[in-house]
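The complex is shown incomplete by one protein chain, all other protein chains being positioned as in the whole.
In this document, chain identifiers A and B correspond to the written order of the chains, with residue numbering beginning at 1 in each.
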């Protein structure tokens, strides 16, 4: 009698009853399906609504190709610049103790709390016709606004913090020990960075660049304000999506959108793989 | 830290270190930051300062401006509330339950971070419009979920979800199982443990997530304008009004609205920092 199993099965005190558990899981999945998965699926379904032929034809439009080209150019300029800035800022902030460091960190995060439209607006105010710089630029034939430089600037503004904020916590966590060891062994500053620091932060860096790039290619509000929406000239892919959509050219709009959604998916997959494989190497930066 | 001896040492910008490159990296960072962020932003403030007080007030008290601000803040608030409820549930399910596809669900939460806002905007509009898949279903029960403030809330729920999940999730992962067991040994049922012990412990993180989602929602543009219908006084958001004023070359109005939005955004940032400082001081952990 003493050796049998208690007849009442008791569940662990740190879990919910199965009914509550399934209800919560169902609720979470339904919510994610309605708000995240269905919209994602809708992009591809709408894009292929009239078949693959239409889809390819839509992407082959000269204006669409121009938009793709412009988006690549803008990301190609702004991401490397923000990469260099991110590494420099992270080096200064993570490796040294100096006055005003907390303030500097706050400033770097600033673009995250500014509406994208305002990010565009500040450049319009700076370079526009009504500004101090505007007439001077115009008389020298330099176009910033409603041209590629303006789009690049606005993109840099909104993607500014991504690399830095991945690297700063990561490098802070890693400390200065490795670098001090390298320097004591006679390495120069550059060698120390190249052979000691960089290998330690490479996955975190890649992670930051990935997020930065996704945002750079997808930015809409800020770019919309400074671009002037000139077809074939100053339309990036997201802006082109808007124009096509407003022209009720839904298949083309969703076709271009599906390219961007594909980019987002690739970003998510690579990001997840990085987290799975190199979780510890990017962990410090993961806590947004 | 400061000993009497140290006080006599001359003031210095940084503590000594053998690591090179301080001047170069800090100098470059500051120069870049100044050029890209500080000068343009101060241009905005300078513009605002050059507006007279009455001008500023008349723009702000304009019916359309007031309504746009009301729509932006109201919908952002509603969406942030929805995201807090569902964000906490989603985070809980991801952290606590084992089920097939959990990793995929975890990854999918970041979709709004990665998906361009315009893409999200047209996709949501296609789904929730009266002739869309979900819009049609909602139509049967008399709910109109697009081209009105409800549509804006839907877009902002999409945009804001990861902010709540990603702030709450790490704190949830670190919940000490012993604390839950302690509550159980003291006689608390699961419901009491969750609502009296676990959720209050998560409150600082939840508040931070709420503020982040709210701040992002107020400024959001791309995902909203396709589903909002953009009817002045009803479903026109403040960022859109800035764009409209700019297109009318009414820089003064655009500037004034932007300044108000910025001030409120900074206020939110301040609130977040205060919550975290307060929580660290009192409970010994951040959010």
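The rule is short, and it goes like this: a contact is a pair of C-beta atoms (placed from the backbone, for glycine too) under 8 Å apart; a residue touches a chain by one contact, two chains touch by 3 or more.
Operating definition for what follows: contacts and distances are computed from a predicted model.
A.B. asks: Have a look at "Sulfate/molybdate ABC transporter ATP-binding protein", "Probable peptidoglycan glycosyltransferase FtsW", "NADH-quinone oxidoreductase subunit K" or "Cytochrome bc1 complex cytochrome b subunit" and point out the UniProt protein name belonging to the hidden chain.
C.D. replies: According to UniProt, the chain not displayed is called "Sulfate/molybdate ABC transporter ATP-binding protein".
A.B. asks: Going by the contact rule already stated, which one of B:26, B:134, B:155 or B:183 would touch the omitted chain in the full complex?
C.D. replies: For the chain that is not drawn, the touching residue is B:183.
A.B. asks: Extract the touching residues of chain A with respect to the undisplayed chain.
C.D. replies: That gives, for chain A, the contact residues 2-10, 12-13.
A.B. asks: What does the interface between chain B and the hidden chain look like in terms of residue numbers?
C.D. replies: 176, 178-179, 181-189, 192, 196-197, 200-201, 203, 282-285
Here is the rule we use: only the chains that are shown with their structure count from here on.
A.B. asks: Approximately how many whole Å separate the CA-defined centres of chain A and chain B?
C.D. replies: Here chain A and chain B have centroids separated by 16 Å.
A.B. asks: Under the stated contact criterion, what part of chain B meets chain A in this complex?
C.D. replies: Those residues of chain B that touch chain A are 13-15, 17-22, 24-26, 28-30, 32-33, 36-41, 43-44, 47, 86, 89-90, 92-94, 96-97, 99, 103, 105-124, 126-127, 132-134, 154, 157-158, 161, 163, 166-167, 170, 177, 180-181, 184, 190, 194, 215, 218-222, 226, 239-240, 242-243, 246, 249, 251, 254-255, 258, 261-262, 265-266, 268-269.
A.B. asks: Where on chain A does chain B make contact in their complex?
C.D. replies: Chain A reaches chain B through residues 13-17, 20-21, 24-25, 27-29, 31-32, 34-40, 42-43, 46, 81, 84-85, 88-89, 91-92, 95-99, 104, 106-108, 110-111, 113-118, 121-126, 128-131, 153, 156-157, 160, 176, 179-180, 183-184, 189, 192-193, 211, 214, 217-221, 224-225, 237-239, 241-242, 245, 250, 253-254, 257, 260-261, 263-265, 267-269, 271-272, 276, 286-288.
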